[in-house]
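First comes the structure, then the notes that go with it.
Removed from the display is one protein chain of the complex; every other protein chain stays in position.
Just so it is clear, A and B label the chains in written order, and each chain counts residues from 1 on its own.
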Amino acid sequence: MSFVLDYYNYWVVVFLMMTGFYIVISANNLVKKIVGLNIFQTSVFMLYITVGKVSGGTAPIVTEGVSLYSNPLPHVLILTAIVVGVATTALGLSLVVRIKRAYGTVEENEFENKDDAI
Amino acid sequence: MLEQHLAILPIILPLIAAPIAFLLGRSSLSWGFSTLISAGAFFSAIQLLVVTLSTGVVSYAVGDWPPPWGIELRADLANAFVLLVVSGISTLVLLFAKESVEKEIDPSLHSHYYTAHLLCLAGLCGILLTGDAFNLFVFLEVSSLSIYTMISLSSDRRCLTAAFRYLIMGTVGATFILIGVGLLYMKTGTLNMLDLAGRIDLYDSSRTINTGLAFIMVGVSIKLALFPLHMWLPAAYTHAPSAVTAFLAATATKVAVYVMIRFIFTIFGTDHVFLEMRMDIPLMVFAVLAIFKCSYMATVQSNVKTVLAYSSIAQIGYMILGVSLVSVAGLMAGIIHIFNHALMKGALFMAVGAVFYRIGSVDVNAFSGLGKHMPLTMAAFTIAGLSIIGVPLTVGFVSKWYLISAALEQNNWLIAALVLIGSLLAVIYIGRILEAAYFKKLPDTVDPNNVKEVSWLMLGPMWVLVLANIYFGVDTSMTTEVASKASQWLFHHENSQASADIINTLVSAKEVAK
Partner (left out) sequence: MAEFINLALLALLALTALRIIFLKDLFSVVMLFGIYSFLSASIFLNLDAVDVAFTEASVGAGISTVLMLGTLALTGRKEKASKHSSCLPLVVVCVTGAVLIYGTLDMPPFGDPNNPAHQHVAPRYIEESLKEVGLPNMVTSVLASYRGFDTLGEVVVVFAAAIGVLSLLGIRRQKDELVADTGLKEHRVLHVIAKLIIPLIILFALYVQFHGDFGPGGGFQAGVIAAAAFILYTLVFGLKRTFVVVSPKFLAWMASIGVLVYACVGLFSMFKGGQFLDYNQLAADPIAGQHYGIIIIELGVGITVFAAMLSIFYAFESQVERSNVQ
């Protein structure tokens, strides 16, 4: 039982990652693919933050009377990764808008038919 | 004073120049400024290679925080060599780009192109020089985002779907690398590459670390377009503007090959990757599949850029084949092919860009009759094409020679034979284009007066690469010396407890000093 308690956090995070990954590879609509990509990335962030948590610790800001802090390094890494994620999302969505204008559709199976496939 | 900062100059020069290039606005100003900065990065790269040839490693602690608490930049022979390639090709492509871009990209977007190019250069140099695994991810994303932007600048609408597909696959790859680095951090507590190397040793076959290795390998394979994760590359290379394709084909995937080499040899170590996890088998299988399937696909395409794109995937297969042989000779063949392939493909794509500039199409039939009307361009294409096939006196021959001798050293006659058969396929796909150029006449639809040579601004960089093809094919001393020293260094300085000891000594020295 304690084994499950120790690890269920990781397992749920893995499940969330796979949900996001599934949406990315199986969605037909390009906007939904981007949503899936975001879900995938956010779950990876959760993995890092789960690693950083220290039981009985508190937020890594020096405070009177506190001796145990959670690890600040994963927090720093994820701050960077979140911003990278939103930058990718913005670029991806603008590509989707342009694709809509150029092809008239954002469903993957529809515009593949309009060009010679490479 | 600048010598002290040699390791960081190739990164911060283009990084600072990019916003300035954006603000400069006007196309020719942006162009001139970017070319100067790229040349500056190239000169630093040359200096860095000279220094690493004599001293071995250059280490730079950004912010003066000692690693692993701060971020370290580490230049050794392997990355100094690739840095030379990347910055050199960048400068030549920028020279070529001025006129090519005027034809292919809307004028209001020229400054965006040059800005994106500088950002990509900064990102690639960052990936090459960093000694920190997470910093690698950040610069990987810098270069990737600017590449997606550059691909989508073309006026052909198919570049949009190509860029989007590359964005999705590339981001999945980068996220896999992020997962891998996270798993490694979970088990070792550090992000610095050397420190990771020392600490991974402490955990024999930990499942978490092996999973981390697997995810990093898959993520990097997507970025380097290893078969079967190569699906983004043909469309991206075909529909991007010519100057962008020339730059990408010669640099982006090579940097990813370097990342794979760095993770395998420096961080995890050959024992872990090849003896325990037996990753040499899938790498070898996929490399061989890449060579055959993609050389075959190249022979049936009608668009010359697509032919060259599939050819690139096959050539990457050769590089990974060299790595999967797990020997100093094999790795050396892989590293030398990074350099040689950049010379070959850079010249080829520039020649195709010149043809597009004059003719407006890059179908194989569009090349008809160009042997007579654009002699210098087609001569460049021919020589670079012969280099891809592996004709003696060209760099392509040098790469194939070292690859085959590395295979024979292990009595692996099958691999040696497969490399030779791959060259035969190259004869077919290059030969088709040369046949059209030299043995067919100009199509009636094309006005002969429009079809003349392109200007020296486009021919010059092309011919610099072609002449380099021949020079380094004849006088192989520089490239073979650097590649073999780099290979030996990677094999003998891997994963050593010594590096962890050095860092521990630094830590305790600091404590004593307090």
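In the analysis below, contacts are C-beta pairs under 8 Å (C-beta built on N, C-alpha and C of every residue); 3 or more make two chains touch, one makes a residue touch a chain.
If you're wondering where the values come from, they're calculated on a predicted model, not measured in any experiment.
Q: Quick one: say which of B:Gly126, B:Gly369 or B:Gly473 touches the chain that got left out.
A: Residue touching the chain left out of view: B:Gly126.
Q: Which of B:Val58, B:Leu109, B:Leu442 or B:Leu467 touches the chain that is not shown?
A: Result: among the candidates, B:Leu109 touches the missing chain.
Q: Going by the touch rule given at the top, which residues of subunit B touch the chain that is not shown?
A: 1, 5, 8, 12, 15-16, 18-20, 22-23, 60-65, 68-71, 108-109, 112-113, 115-116, 119, 122-123, 126, 132, 134-135, 138-139, 141-142, 145-146, 148-149, 152-153, 179, 183, 185-191, 199, 206-208, 210-212, 214-215
Q: Kindly note down the residues of subunit A that lie in touch with the hidden chain.
A: Considering the whole complex, subunit A reaches the absent chain at 5-23, 25-32, 34-36, 38-39, 42, 45-46, 49-63, 68-80, 82-91, 93-98, 100, 106-107, 109-110.
In the analysis below, only the chains that are shown with their structure count from here on.
Q: With chain centres defined as C-alpha means, what is the inter-centre distance between subunit A and subunit B in Å?
A: Computed value for the inter-centroid distance: 28 Å.
Q: Can you list the residues on subunit A that touch subunit B in the complex?
A: 17, 21, 24, 30, 33, 37, 40-41, 44, 47-48, 51, 73-74, 77, 80-81, 84, 87-88, 91-92, 95-96, 98-99, 102-103, 111, 115, 118
Q: Under the touch definition given earlier, write down the residues of subunit B that touch subunit A in their complex.
A: So the residues of subunit B in touch with subunit A come to 134, 137-138, 141, 145, 148-149, 152, 157-158, 160-164, 167-168, 171-172, 175, 178-179, 182, 185-186, 191, 234-235, 238, 306.
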